[in-house]
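Structure first, commentary second.
Left out: one protein chain. Kept in place: all the others.
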Amino acid sequence: MIKVIVNGAKGKMGMETVKAVQKESDLALVGQTDMGDDLVQAIKDKSAEVVVDFTNPQSVMSNIRAILNAGAHGVIGTTGITENDLHEIRELCEKNRVNCLIAPNFAIGAVLMMQFAQAAVKHMPSAEIIEFHHETKVDKPSGTALRTARLMGGKVPIHSVRLPGLVAHQEVVFGGLGQTLTIRHDSLSRESFMPGVILAVRKIKGLKGLIHGLEAIL
Amino acid sequence: MIKVIVNGAKGKMGMETVKAVQKESDLALVGQTDMGDDLVQAIKDKSAEVVVDFTNPQSVMSNIRAILNAGAHGVIGTTGITENDLHEIRELCEKNRVNCLIAPNFAIGAVLMMQFAQAAVKHMPSAEIIEFHHETKVDKPSGTALRTARLMGGKVPIHSVRLPGLVAHQEVVFGGLGQTLTIRHDSLSRESFMPGVILAVRKIKGLKGLIHGLEAIL
Amino acid sequence: MIKVIVNGAKGKMGMETVKAVQKESDLALVGQTDMGDDLVQAIKDKSAEVVVDFTNPQSVMSNIRAILNAGAHGVIGTTGITENDLHEIRELCEKNRVNCLIAPNFAIGAVLMMQFAQAAVKHMPSAEIIEFHHETKVDKPSGTALRTARLMGGKVPIHSVRLPGLVAHQEVVFGGLGQTLTIRHDSLSRESFMPGVILAVRKIKGLKGLIHGLEAIL
Partner (left out) sequence: MIKVIVNGAKGKMGMETVKAVQKESDLALVGQTDMGDDLVQAIKDKSAEVVVDFTNPQSVMSNIRAILNAGAHGVIGTTGITENDLHEIRELCEKNRVNCLIAPNFAIGAVLMMQFAQAAVKHMPSAEIIEFHHETKVDKPSGTALRTARLMGGKVPIHSVRLPGLVAHQEVVFGGLGQTLTIRHDSLSRESFMPGVILAVRKIKGLKGLIHGLEAIL
């Protein structure tokens, strides 16, 4: 049994993760924490081995420091982590001999979209990313769009559409002589992220240090 | 037989219009003019009754003045005409007792898209227009996108995608509680505009003054 | 207060309707019935004025007979009702002096899609309907697709895609010379139907006999 704490457990993604962890017979949900709780204390009290973090860009780095310094592995779905942050996380992993997986998107279809976009841009270099999210989404562009652009070499324009009714969608459009290629991912419910999260919780112990992107463990 | 001059006859839309006019047994193509030609002289020499103009935003107003002051009716597909310009065109029509049809898009499908967008926005007020054109298109946003936004009440964001391989495409996305509605038009060849242009050439004589949008004559 | 029974209350749409009715201060939820319950008895015991039915194609006609003969108005979202059934429902309404609204889709965006498809087919007669639903959907094609085709004059091919991950989506594609027009509706959650259902519950008393399609009350 792997002992798991869900941090951000009252948020929408956190609640979904709580349900998903409870369904798995090889995972034990030993804590649900949120803003105001002492995460370090919870990790120590419950001997938690893995913390899943779905919180917000403002608090994610202090959460990661807490998790890794307390000796737990991190599975981080929160966006807003910068290149500089990645350096710090790598060092925290080494110092504490723990692992940390950072993924902007845990949906398998989104990971495939990013891989295909990275492959296509070599043959069709003119491209644009358009991401569509519900109008209450805080960050813009989305973490998935930023990561896609980085994988594509960084010079791809990103446009963000924010409308009610949308969930989480992204399309990457490539233009070439007389043709276009479009790769689109639609997340229609938070369930779509759970197989990826559970896979990460199971594998994190056996990985090495900082891992960026779900694709590394597929 | 209606006597027709095509102005901008060496451009892509102009060439297509020349071919389309030549195919119709009730239309006589009496002139093909372009930059450097004396349009007023051509209208008078050939007693042209209708001038179709597919030129560019920089010269369109001086072309319209030439056409209407020379006593011909205008069918204008060139974009870049402002609200102020419309006032001037209206006066030129009255003064010269001629008619002028301004349409940002002569494709019937595009006209339907604009009408539907205008109808939908009353029930689903959150919307965005995304237009897609080949990377050599001069103006941005497209005339069709601007007109769509105006028909929708003016406060709709417009995003312009410019990529090789694209022709002329637009989608209007509406978001509501738990749902989205998308209206998309794809012009895949310049042929798509010709039925609308020919219809306008045939009807312009019987209209009254300034007419804005192909929908007025459908 | 309008007294409402939800029939099919344990189904997914029924549960959503129960929640939606409970939120409205001018509606009283006086019963939740499902297979095995005596619907007629429930209507009489609770003096229910309106019954909302989200059940299945096999039982919908016997439910409608029960509702109307017991003197309640019907708001029917269940699909599978035939032309012959409509005749019978019309007569039941007259005989019992009650009203019945039948709608294959209560989402406002879907109603707009159907109206626009009906308008577009006059100008662009070549068209196809493609509807996309989760792989557990029982009927095929969907009630919305059938109704769209009927509104378009009946001769439109319908293709049904059934895949996991899909919710309820439909697109109507029109082809013309050098162009296509696409009208697409995506229902991403059952919430999308609730404003239409609640509107129907409020208005049904003031309508006349059989009403087909939500568009009649918008």
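Chains here go by letter, A, B and C, matching the order in which they are written, and residues are numbered from 1 within each.
The rule is short, and it goes like this: contacts are C-beta pairs under 8 Å (C-beta built on N, C-alpha and C of every residue); 3 or more make two chains touch, one makes a residue touch a chain.
Note that this is a predicted model, so its numbers are computed, not measured.
Contact with the chain not shown here comes from a single listed residue; of A:2, A:40 or A:112, that residue is A:112. Across C:37, C:85, C:128 or C:191, the residue that sits in touch with the chain not pictured is C:128. Although one chain is not drawn, the whole complex shows that of A:63, A:148 or A:187 it is A:187 that touches it.
Mapped onto chain A, the footprint of the missing chain covers residues 107-110, 112-113, 115-116, 119-120, 123-124, 174, 176-195, 218. Annotation for chain B: contacts to the undisplayed chain at residues 165-167, 186, 188, 192.
Take chain C: the residues that touch the chain left off the picture are 126-128, 130, 132, 135, 159, 161, 163-166, 173-180.
The rule is short, and it goes like this: only the chains that are shown with their structure count from here on.
Relative to chain B, the most remote chain by averaged C-alpha coordinates is A. Which two chains touch most often is answered by the contact tally, and the pair is B-C.
Averaged C-alpha coordinates put the centre of chain A at 47 Å from the centre of chain B.
Centroid to centroid, with C-alpha atoms defining each point, chain A and chain C lie 39 Å apart. Multi-chain contact residues of chain C (touching two or more other chains) are listed as 186, 188, 192.
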